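The complex is shown incomplete by one protein chain, all other protein chains being positioned as in the whole.
Coming up: chain A.
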């Protein structure tokens, strides 16, 4: 069933799963905010910075709630003059200038920043984004508010559902490091974005993977250490990774994730996994600091390792450690693995029951060639040769197009089944989701064409076009490799099924010796006094998916000497 390489591949998929979302940084509230915009600011162009003596607002972590003002002190004064008039969205001249190559930065009234900030805190990110961009275009990078403007532009874009554009500005803040007060906030926001499909090169590698960690608050620093350790692990440098992981607090979620990553890496390296390794995975599967998904991954790793060691009872125990939310259908691969385990344990009826689960609508599109093979094996073992042959044929029938594509050496990425299978897990899934996100956000961007103004709109359109092109390139590369692996899996299953068909064909026409008797039926007790049975009539209930059992008699004939 699952070779070690498969275990390693599956486990490594978990390696790159981002850790749980940590609660918002506790110390965030004490970070200084941008200097308050001065009332009726009429500062000279180019000197948009508020008075040097302006106190940074303290207290409310404004960035966490768009509608909230940073503090009374930080509230831009009402009536900032001239801002509306100079807003680039309504300015015809800047529009024309934006079209002319190369774009000449337009002079923007410094009050624009104040007004945009006010708009942002008034819950109008759409109104804030255009002016902030215009201000950024005009202001020198050395301006005190430059990083803040980038930050609030990013927040505005994220609030508008343009997360990738927002992330690109946050990444810029992290790379340029022009204002140390902004960086922790930008990193926190970036960290939150890593829970969604994101540009992992830009965020995980170029930001968190390359940060100078000295100045970071503890929590963000921990995440960065974890990411940098992961980068080191990926390139095969465990010692360096350990240097980063050693700096994580033992009680932090990142430490648990780091331990999981280390175990997965070690698993790839060793030929025969030790008891200690399995015990470590087992302890992680019960580690409450990890997300449920990560705990389940650890439990699955234990189950797979025990299966490989032919400890099927232990494997089954580990599968039972996998906890799913109520009424969650679960993962098809998990069911299939459990079915194999039960088959190996000599529980063909339970195994057949789990295969019934895999026919549920939730798993109809899953790519599980093994399912047909296992079903055929069980029927064969119970001497139901006709159903065994039918189950074996079902694989070649169902995957006829894909098998044909492999034989004809077609472009496998164009095969819908293989493509779907490749997209369902690992790096290809992440890349595919990121492309989908970019497409969605690209469409969303079109809705803001009017309110953003030409300059920001053109800039973002270009940003999304470039990012999409790169994301598609990455996706195509991963897809090509992934479909090849899926095709390999399919071919292996098809080959075994052909053997099975041949074997069953022989059995089907075997002569029964005179006086042969049916094997005595096994004493199977499906229903205990504590249990309740619901007869299955084709209607799947999510709460029953793990409970199907098949009552089937063996038709085998006793071998007579």
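Keep in mind that, in the parts below, contacts are C-beta pairs under 8 Å (C-beta built on N, C-alpha and C of every residue); 3 or more make two chains touch, one makes a residue touch a chain; residues count from 1.
The working rule: contacts and distances are computed from a predicted model.
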Exercise. For the chain that is missing from this picture, which UniProt protein name fits: "Sugar ABC transporter permease", "Cytochrome bc1 complex Rieske iron-sulfur subunit", "Branched-chain amino acid transport system substrate-binding protein" or "Outer membrane beta-barrel domain-containing protein"?
Worked result: "Outer membrane beta-barrel domain-containing protein"
Exercise. Looking at A:235, A:327 or A:512, which makes contact with the chain not pictured?
Worked result: A:327
Exercise. Considering the whole complex, which of A:390, A:459 or A:484 touches the chain not shown?
Worked result: A:390
Seminar exercise, completed: Missing-chain contact among A:115, A:356, A:423 or A:467 belongs to A:356
For this session: Over the whole complex, note the residues of chain A touching the chain we left out.
Result: 327, 349, 352-353, 356, 379, 382, 384, 386-387, 390, 526-527, 530-536, 541, 543-544, 547-553
